[in-house]
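Here the complex is missing a single protein chain, while all its other protein chains stay put.
The chains carry the letters A, B, C and D, assigned in the order they are written, with residues numbered from 1 in each.
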Amino acid sequence: MNPAVTDATDQPVARLEGVRHRYGRHLVLAGVDLNVARGECVVLYGANGSGKSTLLALLSTRYAIREGAYHLDGLDVRHHGQEARERLLFVGHHTHLYGHLTSVENLLFFSDLRGLSVSEPQLRRALDTVGLAKAADKPVQWFSAGMRKRLALARMLLAQPLLLLLDEPYSALDTQGVNWLNAMLTDYLNQGGAVIMASHDPERVAVLHHRPHHLARGILTPLDTPRPEVA
Amino acid sequence: MNPAVTDATDQPVARLEGVRHRYGRHLVLAGVDLNVARGECVVLYGANGSGKSTLLALLSTRYAIREGAYHLDGLDVRHHGQEARERLLFVGHHTHLYGHLTSVENLLFFSDLRGLSVSEPQLRRALDTVGLAKAADKPVQWFSAGMRKRLALARMLLAQPLLLLLDEPYSALDTQGVNWLNAMLTDYLNQGGAVIMASHDPERVAVLHHRPHHLARGILTPLDTPRPEVA
Amino acid sequence: MFKAIYRIAWKDVAGDLRRRATLSSMLFFAISVLVVFQAAFEPDRKEALRLLPGLLWATTLFTTLVGLGRVFQAEEEDGAFEGLLLASVPRGVIFFGKWLGNLLLTLLVEFLILPLTMVLFNVDAWAHIPAILAILALGTLGLTGLGTLLAAMTRGARSRETLLALLLLPLTAPLLISGVQAVAAILATDGQVAPWLKLLVIFDVVYLAMTPWAFGWLVEE
Amino acid sequence: MFKAIYRIAWKDVAGDLRRRATLSSMLFFAISVLVVFQAAFEPDRKEALRLLPGLLWATTLFTTLVGLGRVFQAEEEDGAFEGLLLASVPRGVIFFGKWLGNLLLTLLVEFLILPLTMVLFNVDAWAHIPAILAILALGTLGLTGLGTLLAAMTRGARSRETLLALLLLPLTAPLLISGVQAVAAILATDGQVAPWLKLLVIFDVVYLAMTPWAFGWLVEE
Partner (left out) sequence: MNILKKIQPLVGLATLIALAIGLWYVYQAPADFQQGGAVRILYIHVPSAKIALLSYLFLTAASILYLWKRYEGADILAEAAASVGAAFTVITLASGSIWGKPMWGTWWAWDARLTSMLVLLILYKGLMVLRHSLDDPVKGARATAILAIIGAVDLPIIHYSVVWWRTLHQPPSLATGENTAVHITGPLLPPLLILSVAFILLGLYMVTVKARQIEARRHLDALEAARMHHDE
């Protein structure tokens, strides 16, 4: 992998300043600051309903930033939504897959929409890497939970995002899947990519070199310990 | 909790013999045998796509047993589907929740369908136990992943099933949620309930007294080690 | 058991009525169908009387059709329908619950659009309203019964609405014909209503006897 | 960009055509609508000629309406639509992709039902087929444009089909009227087609200019 290159490599990949978000009038994020540099992995911990997925949705540009500032690769996301989307990849709770298309077709659709030029052999190699070689031409609707997750994650092998956003990436993966994902993430980080992920699984993240953060009452605070989640 | 009582307490709660299942011509389960007694917890491990969810769907009567035998509480499930459904509770990948109803209404609907007579204070107490007291009157569609999971699991406090089927129950739960679930399951097992769960998370199951099994190539084999999942 | 039927119907109807959206939107939908017919066919007063039975039934049919999508919509999310099937009630109960909710809403709408149709199309048949309502209700029993079954059948199918319509329309053609003829006979004053009514009743009995059983088969996997 | 439009449309159309289900079920749906009209109105030969424009347009309208549910159905599952919105293409491209797929299918069906209608209703207007097709196509542009927007708008709404119909029908009234009148004018040989065509074009321009923009606003969160 070779995360998209920009000129100023010293600036942070993503920078959030005082980001607030409310659903209706229910304030979920009350001023979040975050800086992520190249090669860094930030992990968000926090209780159920604390707003991790919401924060990732904001980072992914799915929700618009109403209060606060979000710069991605130096671009103000508020005015450069489309450029920002080109630079990031989000794999969330949902897999964004089409049941009636096969694995290959799903990946093809994805790469066409992103304007990537990938050949079919490349696609099949990616599927092989995530352990879906045998299911390459099967419609996705019959996939098991873990197989869907693997396919969703296979996208990161095709796109070369600057910033990777993951929401509970380990859920539904078996041991082998977890190992494979961690190896892939380490690789990606070494090549200068940046990751922000939400997780409830400190044991599995432990392998990665990362900076844990804790989200509570709408405030994000850095943690020192690598096993941060406290009830 | 007080799992439904039957006369012959020595017979296994659930007994599978030579159960086979195919999707189209793709054989997923190739003769599964399993015995679960009262107070026992069986954990199914296995790679993604190995057929764990399929096995649970069969156990839950969601899929009909075509080959092999399945007895629940001494009843042949093939002929006593409805009686079997009265005795078991299944919490799967899907939460079976209605987004437009609130937490309380969802539980109320569930208990009415099962013919349980629970009062509203009881419901609210159950919600309190799973940490959703504040979200009791909120429509479920706004819930975070973990909150949905908690609500789905709250059902086990209302129904008093003989057999509890869980598909990856720990996914999406935060640390506190995992602790609470394990406490509840221990309780339930001590009172004579039986559990069959699929999981990828040996660390979290470790707290429970359980019998691990491994599913591979359609065959279910008991494991001795408590950390069984090998790639 | 009746509690379960009631509960399922309640969930659907209450969920809908709470927003007060469904009933009135079905009603206004029916009105816009009438506007469409007017714009499309421009009947004059005499013609309108002749077309009235057809207008009523076509509107009823399209309203039912468009309403059917709703019946299992709430069940689509997050495996809710699976949850229903895992409940320890006979399959027939689930079916009747779903059907009842649907029937009630459809009947209400019909009762409201009948006078409206007469006003909008300038038809003077006020004296026949109770009789026409009875015929509409009779037809609706079978129509919604079959419709609910088909809605269950096409759950999760691609191009679901189209498929649903495709299956429902030909199957209810006989019902439609007898309904139209029965209403026409009533309006003609010297027409013979009885044979058409008999036909309607036969359809109702056949459909309502068959559908719960078919539903049970359908959901067995 | 065109590749993305094409891809989105391809996904929808190919997915549908692969099962060969949608096209033929839309077609058969259209046929059953015609049968319903026949059963409901029983026009004689002369009357049928007068009703033909209305029959064609009413059938087109209901077919489109029933087809619209499909447009975003595939996007419903597992957050697929969210995925589309996360792609780095302008929102307008997504809209045009969805619209194109829908337009193609609808046009195909129209082209097939026109001769069928003539056969079923015994109308002899074969010479006018190209002109009528052109008018139908013109109307369909705006109709599917507005329809696609409304389908996007009602994604995830309760009682979605009813709502969709409720919103679409009044807004397309001018289209329906001018379409019916234009076809009627052609059949009447001495009728004036031009003013109605002008209206159709105005309608198309207005909707196709507004809807991509409105779509962009709609999905911004």
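Quick notes
Definition applied: a contact is a pair of C-beta atoms (placed from the backbone, for glycine too) under 8 Å apart; a residue touches a chain by one contact, two chains touch by 3 or more.
Since this is a predicted model, take the numbers as computed values, not measurements.
For the chain excluded from display, the touched partners among the shown chains of the whole complex are A, B, C, D. Within the set D:Leu86, D:Leu100, D:Leu114 or D:Leu169, the residue that contacts the chain not displayed is D:Leu169. Counting the whole complex, the residues of chain C in touch with the unshown chain are 19-21, 24-25, 28, 31-32, 35, 38-39, 42, 44-45, 119-120, 122. Mapped onto chain A, contacts with the missing chain fall at residues 23-27, 217.
Remark: the residues of chain D touching the chain excluded from display are 146, 149-150, 153-154, 156-160, 163, 166-167, 169-171, 173-174, 177-178, 181, 191-192, 195, 199, 202-203, 206, 210, 214, 217-218, 220-221.
Everything below uses one rule, namely that only the chains that are shown with their structure count from here on.
Among the remaining chains, C is positioned farthest from chain A, on the basis of C-alpha centroids. With centres taken as mean Cα positions, chain D sits 47 Å from chain B.
A straight line joining the Cα centres of chain A and chain D is 39 Å long. Shared interface positions of chain D, defined as residues touching 2 or more other chains, are 15, 19, 74, 158. Annotation for chain B: residues touching 2 or more other chains are 93, 100. Which chains touch which is summed up as A-B, A-D, B-C, C-D. The touching residues of chain C, when paired with chain D in their complex, are 15-16, 19, 21-22, 25-26, 28-29, 32-33, 35-37, 39-42, 51, 53-55, 57-58, 61-62, 65-70, 73-74, 158-163, 165-166, 169-170, 173, 176-177, 180.
Residues 3-4, 7-8, 11, 15, 18-19, 74, 77-80, 82-90, 220-221 of chain D are the ones that touch chain A when the two sit in their complex.
The touching residues of chain A, when paired with chain B in their complex, are 23, 46-49, 53, 93, 131, 135, 142-147, 149-150, 168, 171-179, 200, 203, 229-231.
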